[in-house]
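A single protein chain has been removed from this complex, and every other one stays in its place.
Chains here go by letter, A and B, matching the order in which they are written, and residues are numbered from 1 within each.
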Amino acid sequence: MFYLTLIFGPLFLAVVVYALFRNFEGVVKYIALALFAKMLAASIELYNALPAEGYLKLGSFLHVEAFNYVLTLQVDMLSVVMLILSSLLLILVTLSSWTMKNQAAYFSLLIMFSGAIFGVFMSTNLIWFFIFWELTLVPMFFLVGIWGAEQRVYAAVKFFLYTHVASMLILLAFYLLYAQTGFLDVTLIKEAAIATPALVWWLLFLGFAVKLPIFPFHTWLPDAHVQAPAPISVLLAGVLLKMGAYGMIRFVIELMPESSREYAIYMLILGLITAFFAGFLAIYQTHIKKMVAYSSISHMGLVMIAIATVSYEGLSAALYEMIGHAFIISPLFLIAGYLHHKTGSWQMGDMGGIVQRAPYVSAIFVLAGMAALGLPGTMGFIGEITILISAIKVNGAWIAVIALASLISAGYLIWTFRRVIYGEMSPVVASADFKMHKIEFSALVLFAGLIVLFGLYPQPIFDAANQAFAHFGGVQ
Amino acid sequence: MSLFALLFGGALVSPLIKNMALLKLFALLILLWSGYALSQGAGVGLVFFEQSSYVRLFEAVVLIVSAALILHLDKEDHGTITQLLFIAAASMALLESTTLLSFVITFEAVSIISFVLVSNIKDATQAEGAIKMFFAGALASGIILFGLGLFAVSGHDFNASALSVDDTFGMIALFIILIGIFYKLTIFPMHTWAADTYAQVSHTNAAILSAIVKTVVALATFKIFMPFLAQLGEMPIYLLAALAVITMTLGNILALYQKSIARILAYSSIAHAGYMLIPFAAVASTYAPTGLLYIAVAYIFMQSAVFLVLEILRKELEIKTLDDLKGLGQKNPLYALLFTVQLFSLAGIPLLAGFIAKAVAFYAGVDAGLWPLIMIALLNSALSVGYYAWIVKHIYFDEAQTKGVITGRFTALLGQLILLGGTIYFGVIAADIFGVLS
Partner (left out) sequence: MSSVTILLFWPFIGAVAAFILGKANKKMAFWAAEIVGIALFAASLMLWINYTVPISIDYTWFTFGETALPFGIYIDGLSIVMLLIATGLGLLDIHFAHDYMGEDNDQARYYAKVLFFIGGMILLVIAKDMIGMFVGWEFMGLASYLLISFWHTKSAPANAGMQAFLYTRFGDVFIFAAIGLLLYFVGTLDLVEINTMAKEGSIDHSVALVIALFIFVGAIGKSGQFPLYPWLMNAMEGPTTVSALIHGATMVNSGIYIVARLFDFYASTEALLVVANVAALSAFIGATSALVQREIKKVLAYSTMSHLSLAFVGLGVGSLAAGMTHLMNHAVFKALLFLAAGAVIFAAHHTKDLWRFGGLGKKLTLIAAVMAIGGLSLSGIPPFSGFFSKDAVLASAMVNPDTQGLVSVLATIAGLLSIAYIGRVWLLLFTGKPRDEALYESVKKPSFLWITLPLVIMALITLGLGLYQSEAAEFITGEPYVQPHVDGLLIGLFIGLGLLALIVFGLYYKGLKLTEKISNHPFLKIFHQLLFNGYYVEYMITWFSKNIIVASVAKAATWIDLHIIDAIVNGSVGLTQALFKRLKVTQTGLIGDYAGMMVAGLAALTILMILMEGA
């Protein structure tokens, strides 16, 4: 029951908090912070309570026998890792939003989002999974649409519609699975181990590919990420995209390993195109946040490549890269947003010499950038090398071309540093005020710390991955 | 006591009460009493009428929504209460009818009361809407009678309790009747009048027509025509599916770029008629009755709620077009929220009744093997998010224009909360609706 309140509690709390504290805005962020801390604690508790293999049942609610429509809450290592990641990011996002305007509504929406996201990762019933999956869109829609930049309306509506269309494919696939097996619970469907038709596989793949996002379904992302306020970009990149990867692993790979192996080549090719295409887009960008957004897509392409191996090691690498991507891209988004906020410009050409005005923020920007291009000692390196190794193992030597992706990353990131961080101070930078709230800065420091910590000591994540995928059905 | 008699009697007595507050109280009491009677197992209690748990649930919902509507009504809507009670009474009868004859009679009764309802005309626009509906309704009645005639000519008994025919002539006759009924359901090609009427008559009347009447007719029709539908071959089922697709697509696309909010909602109502037709086509599935019931229950709550909110907005703030909505979220957060939640429910956003209703109704289609139809329906649903989100965009994302604050009567708010409760309750808890069939 406690875990049910973890999902519905925030949904309810969001309304209550907004109603009660609309006129005492300052309080809301503390409530949000306390809630997210509690959620993190609960996730860690789950982590400790997990059995060595398989699922930990947390209960099932709202039975409707006729439709197998049961809110079954159960978690395995994969979902617990996602829970911990999400709650951690929510805390960091709260810290980064410390000086956000219109806080009561903002944090109420964040609270609402937290409930939905916990629902996504905790429910194994397809329909309930889908319910929470869609529910995450609502707070995001408002967060982008209200707090976003100039083109926020276009971005919010595009994001909402595009991902919603993709969700429809997922729902149809779920329907077909149910029609075929008579089960709605993913664990039961897995046990039934039916031969799934190609249609279901493609529907699910395409549905999750949009969220991931994968070329050519990526165009919603730059708009949404760029127009969203920086902390929300973090949430989009850190949690929402991870939902796509999670769905891809849980419903495409775990449920249909045979079909996945059969179509792995398509996943692989799309992943490769994504990694390179987005990399080239990032090279051509002069808009700093768009550059980061394309970089984010490019890295998700790598995640796709790792998933496409349909192997134990590849999935471990994918999980690691998912977490790494969340921690690496987040500070880049936050700093890009901060620079825009301070200089009033998105164009890298208007910036230059930022390091002279904001040395520590610049240092974190460079660190995160270095992580994004795969520098050892950071999470980026471990992610890339494990993906490389696992991909070569499955696909053969030619896949080593993905090493070039990190060269492309180096290209656009180093060039960005040159244009933004280093060089002579531009007049815009000289006249801007680069003060940053201490708490928002502390969030950046935490991100930097996480990047280095897990970059040097990745074993905990791989231990979790080993536990998550060691008994994954059908995966070699 | 008979449910029908209670409501009918209440309706007859109601014009005698001149004081609006008293009248509302009286109507609510009647509805409460009816609810109590319903809970005690009372039905229409006449021959050719029969109550099942399936019908009973919906009757309860109709009573609840009627109560919410009555809570909403204003002084000038004096006559509306009477008509609403009549409609409620006729609805009970329509829902419980078991033979084609009783069905057609009660259907026409509902039609007639609807005409009376819309003839409560205050200006030229409303007159136009009413007249369009009247003409279309007359035409539809003619078609139904035509079909009924054919049915009789081909030697069928329209008092038989099971509507099963085995000859082509009878089939065609029933099909023609069905198409006549489609007028009330606003299914292509009988939908043409609907958008104009819904948008032009008063929003309260639009709520009654598009929410209560439409769902009641849909459910009753399905109940009566189920044996007939089950007999249809593959091709006619595809024909129905095609009608569903055309109706929903037409409704959604025409809703997209409208400027008047009422028009958007009117077209969205047509689109929803398309969704409601899916269980008709998917009659082979055991989920079809549940799906239709669910979509009817969800729809009656959310559709009446949006039109009623719109009525308040129009009355107090003169809001008619999307541009008028700008900044509503900042000035009137409560009504903006009520409106938004119901719109999202219409759009099929989860944890609201609209989602799970679609989920079940659409599943019936997949279950019946019509997955391409469901694919189109799902994409349509996604398309519809476009205009709902566009309304929400105007409410929240645009800068506020100088505008007053809604004072709002408490009873109206209470009515809204009842409808909101229904939308959320049936969005989370599906057991009640599934329960009636198991």
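Criterion: a contact is a pair of C-beta atoms (placed from the backbone, for glycine too) under 8 Å apart; a residue touches a chain by one contact, two chains touch by 3 or more.
None of the values given here were measured: they were computed from a predicted structure.
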- If the hidden chain were put back, which of B:I143, B:I295, B:L337 or B:V392 would touch it? B:I143
- Consider the whole complex, including the chain that is not shown, and state which of B:L3, B:V44 or B:A195 touches that chain. B:A195
- Task: Just name the one of A:V27, A:L188, A:L206 or A:I283 that touches the chain not displayed here.
- Result: A:I283
- Note on the structure: Given B:G35, B:G79 or B:P236, the residue that touches the chain left out of view is B:P236
- Note on the structure: Logged for subunit B, residues touching the omitted partner chain are 131-132, 135-136, 139-140, 143, 168, 171-172, 175-176, 179-180, 183, 188-190, 192-193, 195-196, 233, 235-236, 239, 243, 250, 253-254, 256-257, 383, 386
- Item | On subunit A, residues whose C-beta touches the chain left out of the figure | 158, 162, 215-216, 218-220, 277, 280-281, 283-285, 311-314, 316-317, 320, 353, 355-356, 370, 373-377, 381-382, 384-386, 388-393, 397, 400-401, 403-404, 406-407, 410-411, 414-415, 417-418, 421-425, 457-459, 462, 465-466, 469
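One rule holds in what follows: only the chains that are shown with their structure count from here on.
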- Whole-Å gap separating subunit A and subunit B, where each centre is the average of the chain's CA atoms: 41
- Over in the complex, which subunit B residues touch subunit A? Could you list them? 287, 290, 333, 344, 349-351, 355-356, 359-360, 362-363, 366-367, 371, 374-375, 378-379, 381-382, 385-386, 389-390, 392-393, 396-398, 428-431, 434, 437-438
- Item | Contact footprint of subunit B on subunit A as seen in their complex | 11, 22, 62-67, 69, 127, 130-135, 137-138, 141-142, 145-146, 152-153, 156-157, 160-161, 164-165, 167-169, 171-172, 175-176, 178-179
